[in-house]
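Only one protein chain is missing; all other protein chains are in place.
A and B are the chain letters, set down in written order, and residue numbers restart from 1 in every chain.
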Amino acid sequence: MKCNRVVATVLSAVMLISMAACGGNGGTASSAANASSGGEKTQATASSAASDTAKKLTIWAWDDTFNVKAANEAKAAYAKINPDVTVSVVSMAQNDIVAKLNTAFESGNMDGMPNIVLIEDYRIQNYLKSYPGVLSDLSDVTKADKFMDYKLKTMTEDGKIYGVPFDSGVACVFYRTDLLQKAGYKPADMENLTWDKFIEIGKAVKAKTGKAMLSVDPSDLGLIRMMMQSAGKWYVDADGKADIAGNPALKEALTIYKKMQTAGITITASGWDAGVAAVNEGKVATAVNGCWYASSIKKATDQSGKWAVASFPKMSNVSGAVNATNCGGASWYVIDKVPGRDTAKDFLSKTFASDTELLDNLCKDISLVSTYKDASSGKNVSLPDAFFSNQAIYKDWIGWTKNIPAVNYGTSTYDIENKMTEVVQSILKGASLDDTLKNAQTEVEGIVSAAG
Amino acid sequence: MSFQTGKGINMHFGGLANYRRLFHDQTVGKALGNTFIYLIIQVPIMLVLALIISVLLNDKSLKGRTFFRVAIFMPCITSLVSYSLIMKSIFSNDGLFNQMLVHLGLSPIMWTTDAFWAKVLIILSITWRWTGYNMIFYLSGMQNIEPSIYEAAEIDGANFMQKLNYMTIPLLKPIILFTTITSTIGTLQLFDEVQNITQGGPANGTITISQYIYNLCFKYTPNFGYASAVAFIVVVLIMLLSMVQMKLGGKENQ
Partner (left out) sequence: MKKKNIPLSILKYFFLIVLSFLSIFPFFWMIVSATNNAREVNVGKLTFGPHLAENLGNLFHSDLSFGISLGNSAMIAAVTTVLALLLSSVAGYGFEIFHSKARDRVFNILLLSMMMPFCALMIPLYRMFSMAGRAGLRGIGLNTMFSVIAPYICTAFLIFFFRQNTKSFPKDILEAARMDGLNEPGVFIHMYMPVMRPTYAAGAIITFMTSWNNYLWPLVALQEPQKRTVPLILSAMGSSYTPNYGMIMAGIVIATLPTGFLFFVMQKQFVAGIIGSVK
């Protein structure tokens, strides 16, 4: 490779400058693209005067044991109401769905997109703000007084409701009654738990049984998120501004997180799979997670009758903290420009937005905790669950759901969380809490302001 | 584009906002740091290993030369995604490698949950895939060296190390320079392996610049403006590094 070095240097300098100067070009090009998408929009509105029906609907969802199964039961229920419409349910990893939505919304090319898609509550604000007009207004499908408030808040923008709320992510402590008993604790000790008590029990469990209390994943801060929401806080405040350095709930959550690690009551599991394995193989005495985690715990059929459920531990040092919070949870949305919008809306309004029988069956089949208020009186809701020591778990969950503090998830939960995983690691390694959070505040402000 | 802010289709001109954010962004620092660790540890190990193997294989009296060459080159036929998944399964926390450690009475290594070992795993994997590839370059270079030069040296009483130091390496210099530059560029663009083995985890412990750019564009909300700013830094870095390497390589040549 004989290169004229002088020429190469000059050329590379020219290239660098032209790349940086690409700002001007990019600007015009992107505004042209906006204009053209505006053109498409008017077209779409023009055609929406006529009803937009289709004979075939596609639904995308993740998790075969939960969401996909629910979509299939809804499909069966809808087939009785409207047998002319064929519904196909496609199962995909959540990350894949997100990447596909991003690309489609970004490019405005909806080819191959589904009519109905499941979107996690943490992410929906982002789509509503970044791609206005892409999702259909479902205000006439979702009756505001019929659903739980904390859930509705995530999908409302400018007074319009854009989704049909699905599962509650009400969080709880799943715990092994047998292991806790060995450590000297009874189910009564788990009522109205605080984190101090949780750690105390964890130490006893470790000492008496040698098992860890909890598995944690360094790349997933679900626990911190749950703790924050239990005090009505989030990575951002109600206005969507970064709320890191001055966030008492976050500080306390990190302190507790560190305390648990230094007490040696946790084990590390990287990735979802490893976390479930730790539970199923009996390596941990508890799992603190959303109620939907029950289906994963139940995979270890040999542990039936050894589990029970308790409310989420309270952070005693933070004012306003309660024994209830949320983790995850998703809702159904209709993509506006995919042909068949009205059929899709009809599907949702006759299934997830009103069919109490369907929701009650789902309670039995997939342990669904619905956020549809009328579903709480279903007959399956009060049934005891043999796996969980005959506890009426659904009743408990629905009771706790009512106490979940509503927070604004903002547009960038996962961007911020990615950043926060680094913060947590440096705090665990001994960095000062206040200083680290102060730096993180600046970084998170950068992430959030990019969204504005 | 690197001057625009905003997400999705709501983009607008934001002046130097992206570069200001870049300045405070510790993930960029982390990604650069990781990339440099891969660079300064993996590239030399791999190239030296490839050079040693080539010298051994260039010995015509060696038995089974073809077998060794084919075997060591074999990893190159796998796709980056495929071999990453193979490595991921061998080195998972309960996987084959850890089972062997346990059998030997050692404690298992937390390959994917510990940031240090995760980096080691990435380095091991890349070395596995690319050593044979670089070996091929060296071997073909050595074949172009006249055997008579070596014979003359042997008559003068040069030993193995002397021949390596004073003849083989200087004669291979252009090729060594070439492999260094391509390996450097390859490392700075590292994506497939990290994405498929550790997904950048634990807690961004193995994240690379390419992966961070990808995440900014596609994993969260598309933020092309900021991602362009980060990409711009990479371009500058590659240019600088290549120039430095050519300078160094060139100078010693004269």
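Just so it is clear, a contact is a pair of C-beta atoms (placed from the backbone, for glycine too) under 8 Å apart; a residue touches a chain by one contact, two chains touch by 3 or more.
This one's a predicted model, so the numbers in the text were calculated from it and none came from an experiment.
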Which of A:Asn95, A:Asn192 or A:Ser377 sits in contact with the chain that's absent?
-> A:Asn95
Contacting the left-out chain in the complete assembly, out of A:Leu57, A:Ala104 or A:Ile404 = A:Ala104
Residue ranges of chain B at the interface with the undisplayed chain | 1, 53, 56-57, 59, 61-64, 67-68, 70-90, 92, 94-97, 99-100, 128, 132-133, 136-137, 140-141, 154, 174-175, 178, 185, 188-189, 191-192, 195-196, 199, 209-210, 213-214, 217-218, 224, 227-228, 231-232, 234-235, 238-239, 242
Absent-chain interface residues of chain A come out as 1, 3-4, 7-8, 11-12, 15, 19, 22, 26, 29-30, 32-33, 36-37, 40, 63, 90-93, 95-96, 99-100, 103-104, 106-109, 111-112, 272-273, 276
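Convention: only the chains that are shown with their structure count from here on.
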Between chain A and chain B, what is the gap in Å from one C-alpha centre to the other?
-> 36
Quick one: in the complex, what on chain A touches chain B?
-> 1, 3, 5, 8-9, 12, 16, 19-20, 22-23, 25-27, 30, 33-34, 37, 95, 98-99, 102-103, 105-106, 126, 129-131, 217-219, 268-271, 274, 277, 411-412, 414-415, 418-419, 421-422, 424-425, 439, 442-443, 446-447, 449-452
Which of the residues in chain B come into contact with chain A in the complex?
-> 1-11, 13, 17-18, 20-21, 24-27, 30, 93-94, 110, 112-115, 174, 178, 181, 199, 201-205, 215, 218-223, 225-226, 228, 232, 235-236, 239, 243, 246, 250
